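Input: one structure, supplied below.
Partial view: only certain chains, each at its native spot in the assembly.
Going by the order they are written in, the chains are A and B; count residues from 1 in each one.
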Amino acid sequence: SLLHSAQEIEKPIAGTSFPLQDVLEAQQFDRDLLNSIFEVAQQMEKVEKDSTSSRAHVLDGFLMATLFYEPSTRTRLSFESAMKRLGGEVLTTENAREFSSAAKGETLEDTIRTVEGYSDLIVLRHFESGAARRAAEVANIPVINAGDGPGQHPTQALLDTYTIQREIGRLDNIKVGLVGDLANGRTVRSLAYLLARYSGVKIYFVAPDVVKMKDDIKEYLDSRNVDWEESADLMEVASQCDVVYQTRIQRERFGDRIDLYNEARGKYIVDRKVMDVLQPHAVVLHPLPRLDEITIDVDTDPRAAYFRQAKNGLYIRMALIKLLLRGW
Amino acid sequence: SLLHSAQEIEKPIAGTSFPLQDVLEAQQFDRDLLNSIFEVAQQMEKVEKDSTSSRAHVLDGFLMATLFYEPSTRTRLSFESAMKRLGGEVLTTENAREFSSAAKGETLEDTIRTVEGYSDLIVLRHFESGAARRAAEVANIPVINAGDGPGQHPTQALLDTYTIQREIGRLDNIKVGLVGDLANGRTVRSLAYLLARYSGVKIYFVAPDVVKMKDDIKEYLDSRNVDWEESADLMEVASQCDVVYQTRIQRERFGDRIDLYNEARGKYIVDRKVMDVLQPHAVVLHPLPRLDEITIDVDTDPRAAYFRQAKNGLYIRMALIKLLLRGW
């Protein structure tokens, strides 16, 4: 299958069009496509480094609209930096839900039909699952899903996978511990989907009882013959894994049950003791923002890769924007 | 008079200065000036289309400040896209009323005197009628009124008129049905003013009783010998007109009288039945945002011109910005 023959596939030819019209969900990406995108992302490290000595012009004259119906400064700035590092320009809206005609009752589809007239690419963050797909269905320009509610956040999944590739050097034959809020965490769910593209992957789920990984992902992994197990022993998992992917327990999911939140929150903390058992080549990732689920004394450890991971978001987004607008 | 001698007027000479220092109200534009602006707007279609292959430099180094005291994402993005498509740059404020020193009690005049030091052009959206004129009186740089409360929104009026020119091919000898909230609708009032610049125009007013067109406009049309009539029969009007201009019933105008709002809202809907009687060459316009006063099954009809109309806002704004900063 496509998933096991990367070596037989020729690289995309420069100038040919990107196979995707929009970036909507992690499932759009098979391993060949991921590999090719990751090569472009790595080239983007050089484009970015050179930008202050010689501004890039690859997207000169292109205009990206960032429509954020739900504020997310980190994601928005990452996309806008990506566009500008490539020489493109940005129209921005920080809080479209409150400020736009959506407040007057306009449908998302109507907003998209208008905004596509003003730009060449739409980056959409929305509070409703499926919003990005609805936008892409009416838009005649590319749409990138920058997170749609409990749904997808595909560029985060790509940057997570890219970070493992960059930090560990491979995506086959790795052991990954997913830690924290596995029930609500959009990122760990998408990452599990993408890891299933690779062979020899073993996934450990380490989650408080109230936020355990849901069955649909477990069944999906089974269907792809991906080995997984649940564990309550973070130290044991950390000592085994190449990657410990920690996540924040999301208070907003607990409603009035602050007691449950507090119990879940303190259960699995990545601290110096965890780092002591982590293998020398292994890394700790986190999608950020972080509260106290990774203690700050871990930050100076070279295996603390979460800020490098955030930076990789820039390269992945530069790659995707360039590919959607200019092709390979 | 000026209004009837377009053919005798020479075109503006390239490089000569634009006769207006600011764009404050629809009344500033006579038919010759409209015609000349519309020619520039049409050239802007090409500038925009070429922008991604060759970025425009006509406003290189120019800086526009968009001061929005009342959020309006559609209008703001349209102006900012216009500036950027011309190669200029933008300073933006999405919600100046809440975020700026206005919250500390600073006058608009003081804000303008400061912001004019940071930019070459101010686009002002404000909640008070007359704000744009007050801004223009103190500013030494051009001011464009992007809507001042119940007052004026001249670029909307220009883009509406331009759209009729582009869609119908003329502005003389046309029949236009203005439908919906004619009492509060800033756009229909301004459009009526501009249509009075042309000859052989017939205007139909189709509005629920509580939001009928006010007498001042009727008297103005009489004074310009523009033929108008009121009608309660949307089907009949639609079958006669070249342009059906539908508008949203604005709930915010009804206060507690939700019953009146609901009655007004459902009364005149542009749906497939209306489209069935509309002439083949005629078009439906709407300033957007739309709720359900045009049903979405109308969208695919080629005579549904409202998204093309929104796009024309870009070209009109490109033309005005270019003319104010660079002349003809």
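The rule we apply is simple: a contact is a pair of C-beta atoms (placed from the backbone, for glycine too) under 8 Å apart; a residue touches a chain by one contact, two chains touch by 3 or more.
All values reported here derive from a predicted model rather than from experimental measurement.
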Whole-complex copies, counting every chain including the 2 in place
3
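Keep in mind that, in the parts below, only the chains that are shown with their structure count from here on.
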Return the distance between the CA-based centres of chain A and chain B, expressed in whole Å.
41
As the complex stands, chain B meets chain A at residues 51-56, 71-74, 76-78, 80-81, 84-85, 92, 94-95, 248, 288-291, 296, 307, 310-311, 314
Once bound in the complex, which stretches of chain A touch chain B?
60-63, 65, 89, 91-96, 98-101, 103-107, 109-111, 113-115, 117-120, 325
